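Missing here is one protein chain; the remaining ones are kept as they sit in the complex.
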Amino acid sequence: MTEAIQLSPDRYFDPDPTVRTLARELYETVATLPLVCPHGHVDPRLLADEQATLGTPADLFIIPDHYVFRMLYSQGIPLEAVGIPPLDGGAHETDHRKIWQTFADHFYLFRGTPTGLWINEELQTIFAVTQPLNGKTAQPIYDQIAEKLARPEFRPRRLFEQFNVEVLCTTDAATDPLDQHQALRASGWQGNILPTFRPDNVINLETVGWRKHIDALSQTSGITVHNYTTFIQALENRRAFFKSMGAVATDHGAPNPYTTELSEQAANTIFQRALEGEFTTDDAAQFGGHMLIEMARMSIEDGLVMQLHPGSLRAHNRSLAQRFGRDKGDDIPVAVDFTRGLQPLLWKYGNDARLTLILFTLDETTYSRELAPLAGHYPVLKLGPPWWFFDSLNGMRRYFEQVMETAGIYNTAGFNDDTRAFASIPARHDLWRRASANWLGSLVARHMVSEGDACEMLYDMAYRLPKRAYKLE
Amino acid sequence: MTEAIQLSPDRYFDPDPTVRTLARELYETVATLPLVCPHGHVDPRLLADEQATLGTPADLFIIPDHYVFRMLYSQGIPLEAVGIPPLDGGAHETDHRKIWQTFADHFYLFRGTPTGLWINEELQTIFAVTQPLNGKTAQPIYDQIAEKLARPEFRPRRLFEQFNVEVLCTTDAATDPLDQHQALRASGWQGNILPTFRPDNVINLETVGWRKHIDALSQTSGITVHNYTTFIQALENRRAFFKSMGAVATDHGAPNPYTTELSEQAANTIFQRALEGEFTTDDAAQFGGHMLIEMARMSIEDGLVMQLHPGSLRAHNRSLAQRFGRDKGDDIPVAVDFTRGLQPLLWKYGNDARLTLILFTLDETTYSRELAPLAGHYPVLKLGPPWWFFDSLNGMRRYFEQVMETAGIYNTAGFNDDTRAFASIPARHDLWRRASANWLGSLVARHMVSEGDACEMLYDMAYRLPKRAYKLE
Partner (left out) sequence: MTEAIQLSPDRYFDPDPTVRTLARELYETVATLPLVCPHGHVDPRLLADEQATLGTPADLFIIPDHYVFRMLYSQGIPLEAVGIPPLDGGAHETDHRKIWQTFADHFYLFRGTPTGLWINEELQTIFAVTQPLNGKTAQPIYDQIAEKLARPEFRPRRLFEQFNVEVLCTTDAATDPLDQHQALRASGWQGNILPTFRPDNVINLETVGWRKHIDALSQTSGITVHNYTTFIQALENRRAFFKSMGAVATDHGAPNPYTTELSEQAANTIFQRALEGEFTTDDAAQFGGHMLIEMARMSIEDGLVMQLHPGSLRAHNRSLAQRFGRDKGDDIPVAVDFTRGLQPLLWKYGNDARLTLILFTLDETTYSRELAPLAGHYPVLKLGPPWWFFDSLNGMRRYFEQVMETAGIYNTAGFNDDTRAFASIPARHDLWRRASANWLGSLVARHMVSEGDACEMLYDMAYRLPKRAYKLE
């Protein structure tokens, strides 16, 4: 039986009265600033169609959220039981009330986790739920949420406005025709939704179905990709299209931050092998490392900010991935080496003021050892906020403590929520603002930063730095 | 000259009054719960014989404890001077009063260390020592402890009862006939002492004297081990015997968490080379990695919980190991890779509900990067408590802060003391309970967990999780 946590106005702040008072005062100066969301995974469909809804409570909180169902799975609950369909169309729970009941029965598993805290906050602030979520309250709370979700003011566009989102960037495959984004623009709605160019599926030769993605690239670009040269042309074409649709950035989810420069001929040789389905693992690594440098070159030319999210070993649980597909909560980080890995890219473009390369990590050991020293030197580099597992109070604290002394806050890119859970966006930004205020309050209390400076720094961290880093000013 | 630390009822708690009050209140709810000790190295001989004693103060605190004598050695005190016998039977101090004096003269070296804190707590709570231990007080304190140790109520069985130990698991070589455990059972004493199956000496081909251990395995199992098949049979036989003697778990101290699946033929080829003394380092790595998967297979069949303690480079100081043998305080951790290393094992058995695999680490970078994400997904995985060097206030704090947000507490296995120092057991569990209460109190103070939930979580961390993880319920 899990109790509801009272949503205190001082949540997340240090208990020390001096720090807490400073943190609260600082936080209040940024609490209601618009939300800048330059990186995330919200489905643009939700906003393209004015009539779109968030579905049932299970649709909203459980079925699409691997943060949630991975925890249930870790405790022996089959994915089918929470509505995840096997790829072969096998049996899975479709009664969303039952799925919700299973979730509520096990909500205690999320005690002390960021997921538990976000959900608790969403339930209280968006859906006015006052009871704790547990096995006994599951059904009345389901009713309460479902009733709300049916109302017009809970449609995504209305929530977007209510959340005070200034700009929301989605993440879209290079081969995506951006139909939803076109529909959005055509609708005349004022919400600022921008696409982000993510070419992983065509750049990473080991992607399942790579050949089909290349065909899709040919089709959407109108350039028949039959060799490396046409591949590059097609990518440039797509980038131009994304840019015409408002994109400000690209995103790259490489297995690691390895970069290397190949001759055009060498790149083409690998590309041809890939077209014939005969490339090696090393080919894929070389080609991926080379393409990151190519992407930097294109960013210099077209001005798109480049984001690099490396170091996740995707689909670690092979049999699960075979049954359910990817993104099922089994992506596990590995140690990475930015210092040596990025050197070829930085040799080539590290001093070129036209490039912005924003780095993220799942290997926190790189914060103080590699990322802060790199960002504290190279003009092209900025550090993205704590990512994925580290989008939490402790994750942010470690980031502040291990990055800021060397890089300074002005070599960071502020916050982004990186979420596909639309309704969690305000809670995530609020945590960042509270954690930032608390960190700065603690520096003021130690006489290491003046109150006036802390106030400016917080405004920058909460609002200005992401706009500047992503050229959204 | 070192002063005694007053044994405050608030020891280890954060000084902040809000957190301290919460921590104290929480702690009091679990302070007197029975001790569950599912992993440790207490010599069963101490408990098998009702008349056994703990020996002299030097026997109790110094000679068998590599935590203690490694620190003295690091400051230039020869191991011989504190009673460690060279393997060749060379000269070493045998006057336990002199050994105690040397220790007391240098007790200041342990200021601020967990070893210093445990010893201080034992001296005060078990032996009612009120003076600080230093060069001047050494002899009177020796007298006081020695006098106590001679009393019947200081025999191990009486202390076991006084400590309120609910269950104590020892660690025993696969080849151990478990005579002491048989004597324990035969004695009719009610103390619950269980063996644990540790086959490192026969699985790790690089073990000094491996061939002799194989012979011992043949002898205790009654199965002549002459190839891989009989090796597996003998191990299965021993596991069955351990289980019949109450064992609930196995333990594996692999050099690293590497696993790999070999064909039976390939495994046998290496095993034959090993029997002939002609294997390579790579053979040993492959065979060890394969045997971990075999051990998981057997655990699925016989239900023994599997523990993995990887990543210590044993006997780092070669000349010292040659003179004094192993376990002399010179085992040094190395970086490890659980994400890739465990993948073959998890591919095969990671989704099998019959398996429990409890992971430990000496590489704290794996907490947030690898272990928490793995345990937060795979149903078979649980995380053991901070191990060895990290069985300390800061070690626990890092564990809580780096593991719990991603894995949740319910993918952890509570505490175990992992100690051969019998008299230190209560102090170690008490530290865990205090550190846990303090962590939870801090979450309550930050409005991240409700007081009621914190209370349940603490009960789980202090008592229920180890019972559940080790199937001791």
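For clarity, chains are labelled A and B in written order, and residue numbers in each chain start from 1.
Going forward, contacts are C-beta pairs under 8 Å (C-beta built on N, C-alpha and C of every residue); 3 or more make two chains touch, one makes a residue touch a chain.
Here the structure is a predicted model, which means the values were calculated and not measured.
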item: Touch criterion as defined above, residue of B:Glu93, B:Asp200, B:Asp337 or B:Glu364 at the omitted chain; value: B:Glu364
item: Sole contact to the chain not displayed, among B:Val42, B:Leu117, B:Ala234 or B:Leu465; value: B:Leu117
item: Absent chain, residues of chain B that touch it; value: 2-8, 10-16, 70-71, 73-76, 108-114, 117, 313, 316-320, 329-335, 362-365, 389-390, 392-395
item: Contact set of chain A toward the excluded chain (per top definition); value: 16, 18-19, 335, 337, 339-340, 343, 346-347, 350-351, 353, 365, 368-370, 372-379, 381, 401-402, 404-411, 442-443, 445-450, 452-453, 456-457
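Operating definition for what follows: only the chains that are shown with their structure count from here on.
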item: Interchain centroid distance [CA atoms averaged], chain A/chain B, Å; value: 40
